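Here the complex is missing one protein chain, while the rest keep their positions.
Chains: A, B and C, in written order; residue numbering restarts at 1 for each.
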């Protein structure tokens, strides 16, 4: 249930609605738009109680509408919050007019590899440095990431280049440590339904990038985001990274319809990861252009100084040169959809 | 096996290569590029014969290279023909610099519905009129199309508006009749592996738009195209129209990676059908922009004057107004990837 | 709409119902059960006409019930016909108490290969000889079957061994020729929605085995069967042969839930093809046992005297010895679900 307040409703009136919802057994969540305040009722009541409460709320003069929400997510929904959410990362926003690019190696392998890549992507205009310290690997016999050492290297790379950091957390017990380094926490596809982890992230106010599970429906993905928002963290971004289908030519199947759909269904920023989606560097550029044309608010791209020597995901990594060329092609596409490529790193590096 | 002739090889020398291939048991297929002629050897020989022939060809002074092709398609491959194929439809080309738009109703329902839509899409700049006379329907209890009557209406709509026609053939026994009306023959997703039909289409020189099967891999799709080309028809276009996955929010999952991949693997033009792929009109516009950004040579879009009354596929049809708005948004995207939206209908209608 | 007649309704009364249905615009289809006759109304009427007709029929004293059918298939449904359909092939029935086994090579390759296999499977107890003369092959460069020559070899093998023949038809123009040889016509997975072919098969009374399309839902499969039945042919069998999923260890994913579901939803016999489904001979035996335990009425199994030399599908073919061992294991499973393995070939060969 969502309660839409009339324009100009006072703080007291909003609180009265919240109290009534809570008295009936709901949890209340307030969304303050430019014109209106909307209060979401979280929880499940028996039908007669819900019905009665709905009628009582409707007679209040400062309530404009009471909407029954049948979707299994509420706070994530564009019904609850009309304005698009903009997530602040240091001095810029994700989800606004600017298209943001996050780039870097799949895994942090060494100080040299990380710094070399960080300088290169910054120069080409990337806004955020990506790099995995804890790597979720299908086989226990594969390289599992540098762990804490990797985190320290990321901290250093950020200090030197000024780029904010996005990195993945796998284990709820590592969360504090990862938060101390990361500007954005990445929840990987395999962890999309690690509900314990989502709840802990919800208790922080750190920006979270929630990757879609490899076979998650759009609705399941949005419900996973709801787990985070329900604990109070509104800084959630969605990331489409390809779904598992029968097609084997590409590593996964990038679902750009999900990007356009998520923009309709939610108010959250949407990022696209064409590197994991395609698994082939030669497809990363056309799919990046397509993603921005479809409405993506940003990209997450793997760049490696020597893809053939990468400890993971080499075949899908761009060289720094190819990444720079991609950035140039992105600019006119962003403008064609009336946005602007931020190119933060490049500008600040100048 | 593909035989690359040296630049400047004479017609006689080319014929000599063909004769040697045919003497050994292959069928020879010639591709004449700007700089070089390439001869494809079609068929399967036992290994020693193949080996010996390969060595004999390599010693000929006018043969530059002999390449073993391990892909299961040959004539379709960009290995065999480097230049992109441009398919001529009346006075324009598909697969060149211009982006082409084909639009119209899913099914021809009546004279009024067809003409009304034809005028509207022409005015908005569509290049080709689409409309189904023979409809492949999952249930025998659903509307099956107007058949011959529908074909005659398409002929009339073309005469009145000057738009070329694309329409589907389902039954090999209807082929002659459909060819007499259509400028482009559509092979639907359900017929992608109707090999008897593909072979008959290969014996004509009519442009063919081959839709990808609902669960066909990229490789299977290209092999289906090979069935047509192998009979001699080179006017083949591929059409990505969404694949079947677990996701149910969209009707199918549009696979734009397949568009970028097909551009690498083949020399054929690629068209995208965002209407069938998404099944939701509100997603048609962002996915059309994305398709062109990914490299598509054209779009196939459902437009219906009153989508809510359509006998098939209403929910995914654009109104004429929304189609016109889409055309306006397409223009800057085409330019951002250094192409041009043709907008043939609009120009000729002026 | 389905009209259930009271027990003992006369032929005249049945005809009266049919006439009323047809006068209103439906086509009538009669199903004569042991206790009751049920008349199906095929077609689509506007809602008020349908409503009025329903009420008029309900007041007739010899009509017990009028049921609105919302499923997209009617004649195929177990709502329309309660008793299970038994399809007669020469002197035995498929769909009754006995479990039937059809076995043989994927493709007819030579007289020797076919006869050798035919003798072997007959001796092991197979009831029907399978073998493809027209082969649907993904690549035009692969072996396409022996065609008419293959059909003649099948005819001879049947004459010599006494085994009935099942073989596939691909092209509607070959139908007459195939019918003259085959006891059961196979519609392959790629042709499941070749509606022209289904309609032609519906005009005959030849038993048809309709394979499920590689990515067809159960509902689409049943609607394809409805195309055949609607033309008047009631001798339809369904065949589950694996669906396309993300799993690559097996060629396809055998969907035995679909077998159990189809037994609930329809009255048609269900056959299972574990050879195409798994693509690995070592999995054919356990999956055959599972299929019969799940309720399958029969199996379709690839047997080849020398699998490693087969021109198609070698890796999934059983040797005659392994096939004989499978038949022995099947017997107690059939009995455990209160059926009997027919073992027709063996008995008759004795």
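The definition used in the following text is that a contact is a pair of C-beta atoms (placed from the backbone, for glycine too) under 8 Å apart; a residue touches a chain by one contact, two chains touch by 3 or more.
Small disclaimer: the values here were computed from a predicted structure and weren't measured.
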item: Contact residue for the chain not shown (choose from C:55, C:83, C:247 or C:321); value: C:247
item: From A:31, A:191, A:266 or A:317, residue that would touch the chain that is not displayed; value: A:191
item: Full-complex contact with the absent chain, from A:87, A:230, A:271 or A:318; value: A:230
item: Chain C, residues in touch with the chain not shown (by the definition above); value: 215, 217-219, 243, 245-250, 253-261, 263-264, 277-278, 280, 282-283, 286-287, 289-295, 329, 332-333, 335-337
item: Missing-chain contacts mapped onto chain B; value: 215, 244-246, 248
item: Positions on chain A where the hidden chain makes contact; value: 42-44, 72-74, 136-142, 170-173, 190-191, 193-196, 214-215, 220, 223, 226-227, 230, 244
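Here is the rule we go by: only the chains that are shown with their structure count from here on.
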item: Between chain A and chain B, centroid-to-centroid distance (C-alpha), Å; value: 37
item: Residues within chain C bordering two or more other chains; value: 215, 244
